[in-house]
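Left out: one protein chain. Kept in place: all the others.
Here is chain A:
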Amino acid sequence: MQRREFFKKAALTAGAVGLGITTSEAGETHQPIDNRKVSKHTFPEKRPLITYSDRPPLLETPRDVFTSVLTPNDQFFVRWHMPDIPTHIDPDTYTVKINGLVDQELNISLNDLKTKFEQVEVTAVLQCGGNSRSAFTPIAGGIQWGNGAMGCATWKGVRLSDILAKAGLKKDAEWIGFNGSEKVAYYETPNFIRELEISELDDHVILAYEMNGEDLPYLNGYPLRLVIPGNYSDSWVKMLSNITVTNKYRSLFFMDVAYRVPDNDCECEDPEKRVKKTKPITKMNVKSIIGYPTTGTELNNKSHVVVRGLAWDDGHGIQDVMISTDNGKTWDKALLDDGKLGRYAYRAFRFAYKPNTYGEVTIMSKAINKLGDEQPLAKDIKWNHGGYKFNGVDEVKVKIV
């Protein structure tokens, strides 16, 4: 392909959604839309990011950020559900309330959280269940995210179990509801509440007030958010205001309708014949992303390139990342970092690549976890109506000159 054509194609792909065209064949899952440009608008405490909406704010992290394990706070993606988010919170008066089936109702201030409980840290990936949704055909309902609706941070806070122990759970306590402070436009609109079964919560679940050594940015849930390592971000409630313990599951829109996939082995369905029985998306599947080079990058033939990227799963741990530069005919192992930030963090990988040809080359990355689960090729991933959980082998197209 001529150089000009190559960039023309790359530009077209980037603008596909905006222009209202699709570049793929109907029915086959493909690579998500890539290389979208960051917006000229800057949101509070953020650098310019790919912007899908201002109300509520929906911001995506560009691909080239994904070469280091920790995602900078000011480049960390943003996703809210409701139009009004508090734009000022007084840390001196803010409290989180614990009520319901507890021996003692609590109103814990930020200062108490920071001084009266054991302080713990966990490094964990936060990924939207709809990350990479633009891979699906027909176009699945929802924001057509590229690959950047995710990030990884070191979260500092207090164990949820310590707080519940302090409040004292009553014998029949079974469910815990988490309510954030974002506000709805109409009185009757359901609040963004998530419910989790007590049995699925472990000591890794924390209420975090700090992210990478700083206060949480407003748009990432200042001053306090739930952190559930290994799970998709829909349950990581932001601006946490209330924790309610119940003995009965409450029927809620964001539990019963949103963030669900077909309850079958492939978690897939026919667009014309939707599966009725669904289940929550919960645990993340194994996935990887190439942060460098990005699509459209020109590399010199015979030069020494280091391909860099990240791999993760739900905490079982990454076994290997394999790289292919010949369209998947042969695969070689990438080098993994020491993984010292724990099993819920990104694992950084690097791979020495010396191009020996001219023209367009596709670099692919495939992660395999310790269970032996590996990323499928995008084309082998079947459709689901919400476009959730895409984890196809990642691809970037570079030009060797």
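The rule is simple: contacts are C-beta pairs under 8 Å (C-beta built on N, C-alpha and C of every residue); 3 or more make two chains touch, one makes a residue touch a chain; residues count from 1.
Note that contacts and distances are computed from a predicted model.
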item: Absent chain [UniProt protein name; select from "Cytochrome c551/c552", "Hydroxyneurosporene synthase (CrtC)", "Ion-translocating oxidoreductase complex subunit B" or "Branched-chain amino acid transport system permease protein"]; value: "Cytochrome c551/c552"
item: Contact with the hidden chain (one of A:Pro223, A:Pro293 or A:Gly315); value: A:Pro223
item: Options A:Val38, A:Val120, A:Ile139 or A:Ala173, residue touching the unrepresented chain; value: A:Ile139
item: Residues in chain A touching the chain absent from view; value: 17-18, 20-22, 39, 41-45, 51-58, 83, 85, 87-89, 91-92, 110-111, 114, 134, 138-139, 141-144, 184-186, 188-190, 214-215, 217-218, 222-223, 253, 257
